[in-house]
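All protein chains but one are shown at their positions in the complex.
Let's turn to subunit A:
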Amino acid sequence: MVSYYDEIEIEDMAWDPVKRLYHYPCPCGDRFEISRSQLANYENIATCPSCSLIIRVIYDLVRFLFFPSSVPGTCSNNLLYFSR
């Protein structure tokens, strides 16, 4: 069984508009990161680049895919993503 450091709701994560990913503090001082495309791809494990620790991201996939304006960090690029 995979051991998660924590399970974090997406509302508690911050959005980085430059790197275009969601992040959450890791206890090492770095941050757990997961991109929008990973989330849209049903992936939910955010990893820390400096650590072995991982978190499971809790989010509503339906809301994320079909009501993007209700999710932080979403913008018109969303349409591009789904029309690819």
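Everything below uses one rule, namely that a contact is a pair of C-beta atoms (placed from the backbone, for glycine too) under 8 Å apart; a residue touches a chain by one contact, two chains touch by 3 or more; residues count from 1.
Everything that follows uses one rule, which is that contacts and distances are computed from a predicted model.
This figure omits one chain of the complex; the name its UniProt record holds, of "AP-4 COMPLEX SUBUNIT MU-LIKE", "Secretion-regulating guanine nucleotide exchange factor", "GPI transamidase subunit PIG-U" or "Metallo-beta-lactamase domain-containing protein", is "Secretion-regulating guanine nucleotide exchange factor".
The missing chain lies against subunit A, touching residues 3-6, 11-12, 14-15, 17, 25-31, 50-53, 72.
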